[in-house]
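With one protein chain held back, the other chains of the complex are shown just where they sit.
For reference, chains read A and B in written order, and residue numbers begin at 1 within each chain.
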Amino acid sequence: MNPAAEFLRQSADKSADLGHRKIIRWNIGHYDKAVDKGRTRYADWEAARERSAQIKQEAVENMDKLLVEFEQKILARGGHVCWAENAQEARQYIRDLVVARGVKRVVKSKSMVTEEIHLNTALENLGCDVVETDLGEYIVQLRHEPPYHIVTPAMHLTRTQIADLFRDKLEGVTSDDPNELVDAARRKLRAAFFAADLGISGANFLVADAGLVAISTNEGNARLSTSLPKIHVVVTGIEKVIPRLRDLGVLWPVLASVGTGQPVTTYSTLIGGPKTADEIDGPEEFHVVLLDNGRSELLADLEQRDALRCIRCGACLNACPVYKNIGGHTYNTTYQGPIGSVLTPHFRGHDFDHLSYASSLCGNCTSVCPVKIDLHHHLLQNRRNSVETDQRPWTERLAFRLWRWMMMSSTRFRLGSRLGKLGYRITKKLGLDPLKPWTAYRAAPDIPQKSFREMWRDGNV
Amino acid sequence: MSSRERILGRISSALKQKSAPLPFQPRPMFPPVGDLAERFAAECKSNYTECIFTASAAETQRTLCELLNSVGTGDVFVEDVSELRLRVNSSRPLIWSSQQPAPETSMVTITGVEALIAATGSLLVTSDCGGRRGTIVAPVHIAVSRREQLVPDIESALALVEKEGLPQKNSYIGIVTGCSRTADIEKLLVIGAHGPKRLVVIVEG
Partner (left out) sequence: MARVLRKIGFEIYFPEDQTCCGQPAFNSGYWDDARAVARRFLRVFDKAECVVGPSGSCVTMVRKFYPELLGGTSPELSKFYEFSEFLTNVANVDDVGASFPHKVTVHDSCHALRELGIKQGPRRLLEKVKGLELVEMPHSEECCGFGGTFAVKYGMISAAMGETKSENAKSTGAEFVTSIDPSCLMHLDGVLRKKQSPVKTIHLASILASDSNSAGAQS
């Protein structure tokens, strides 16, 4: 089934699922409260948004210079940098490394880019044991599911569901007390950290002037994944680069603020390379894989270039009433919610145009985006692009041709309205429901006897 | 042509068209930090860090003793630096960072810090603070610091990082704010995920 049809089916199912609706509302309700509280730490939140947008825009507008600056610093410290044009090249580089070093056990801290390139499957096919160490990612990994949300991957699950899962897969779980569940995961994953040959992480930011990779977690899983194994590989999109270390003074608090409502994420980590000769611990090898995979093409689209500012905070997902009803899995893409709907046609083509139509264009996403991406406007532009590249069904094109013909003349407009009303009454008498797409979910609207136009003509206004 | 050249070529080509610059009227985002020590203490309370002020090296030493008594069995790992050699005095066997990296069996690590960040109740640490492991691997982390190490906010901490040339010396630099935690289960906060479950900061002076 094509992605658009599959999406229609799944979104209808999920929207009707009241249990799902309840748990998502519950989780997002918590998020909203936390973010509102976190917002009070700012004297001027709009100033923070404007400054964040400005920093990220500067980064996007100077992407080539900044990436080269970053690369030079990493190389100077004995790190390696791989430039991957697409998912296949990124996977190949990491596969070659794994084979060359005899890697068997891999630990991962959360990286949406590794989902984008389907890295886990590639490594498992090589016989590696790959363990996700972010708790939410670990949970969905145990369930053989993709992440449900780019920041909180297991947001769709209740604690009972997680407890049942852990009781099945882990030791020492007797209740559904979250403390006990986290403890059980900690014990299991600690062993994985210490036994791993390779740690793979993403990056929240790549700092150009200092040549550092910035990774934020609350759990500390990225700290352990990137410190204990002999090799550390960072997989990141090229758009993560920012100009200065000082910029993190703005971006780190903003990311935490809209991501989870915290002042700053518990472990805000900066890594510049493998361990130095003087250091007592740390990886001996350090690699950064810079992934393009459609980003440079989006850069060339001047209208939508600002989408590359995205810091993957998840605020737009939480703000979106459509996301709240259909959930993350329904999108069937790596990136969900409004940013996912904007980006995916650019990264994966017109098969995913339908995501831009599955929106009421309410604009809440744009109003919460900390880097001021014009999200809902881009959805509209994606729709226009879809029409202008001939992706739309001929029935729709015809319908709008007809609509235009009618709207270009008030005579035709009035005639059309009158015929429409008449046709509606006739078909209803015949027992048909011409407004079925509407009335499947709502009562039919009352058609007034006389329109305002008619009343005006009659002098009755 | 390599992938690198192709990617950079596409980027440069795309950037021949520039976006309109974004206006920004410079203005403060945050309210003033206030008294650094007071603010630091208040923030520690919010993020579940135990903050203990001491007046002298002797008092720090006593505090460390008490803390080590309160912590369960397991290795005690200490950053090998003169300030800690002077202050860590325990009957428990100690593993110093000059001997080996912090072992998996560490129950508590004791390290110094590069700075304390008042606005967020955070520590600025590096791989010099007992290695990369020293500040993450044990269930209890005790950080020993001096009052004059307080800086107002993250931006000033990062300025310090630059001034001291830390990226040239350390492969890891980090800002640690409270103990390890997660809210991945029904958004309920659980303290103690993979990093320390208990973080104690001694501020001397």
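Note that a residue touches a chain if its C-beta (ideal position, glycine included) is under 8 Å from a C-beta of that chain, and two chains touch if they have at least 3 such contacts.
Note that this is a predicted model, so its numbers are computed, not measured.
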| item | value |
| --- | --- |
| Displayed partners of the chain not shown (whole complex) | A |
| Touch with the omitted chain, as defined above, among A:Met112, A:Leu170 or A:Ala358 | A:Ala358 |
| Residue in contact with the excluded chain [from A:Arg187, A:Arg384 or A:Lys450] | A:Arg384 |
| Touching the absent chain when the full complex is considered, from A:Ala12, A:Val68 or A:Leu170 | A:Ala12 |
| Interface with the unshown chain - residue positions in chain A | 8, 11-12, 15-16, 21, 25, 321-322, 324-326, 357-364, 366-367, 380, 382-388, 392, 396-397, 400-401, 403-404, 406-410, 413, 437-446, 452-453, 456-457, 461 |
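As a convention for this text, only the chains that are shown with their structure count from here on.
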| item | value |
| --- | --- |
| Whole-Å gap separating chain A and chain B, where each centre is the average of the chain's CA atoms | 29 |
| Residues of chain A that touch chain B when the two form their complex | 26-27, 30-31, 41-45, 47-48, 50-51, 53-54, 57, 60-64, 67-68, 73, 77, 83-85, 89, 133-136, 139, 152-154, 158-159, 162, 178-179, 181-183, 185-186, 189-190, 193-194, 210-212, 218-221, 223-224, 226-228, 238, 245-246, 248-250, 252-253, 260, 262-276, 279-282, 286, 290, 292, 296-297, 299-300, 302, 305-306, 372 |
| Interface residues, chain B side, partner chain A - complex | 2-4, 6-8, 10-15, 17-19, 21-25, 27-31, 43, 47, 97, 100-102, 104, 119-120, 122, 127, 131-133, 136-137, 153-156, 158-159, 161-162, 167, 169-188, 190, 192-196 |
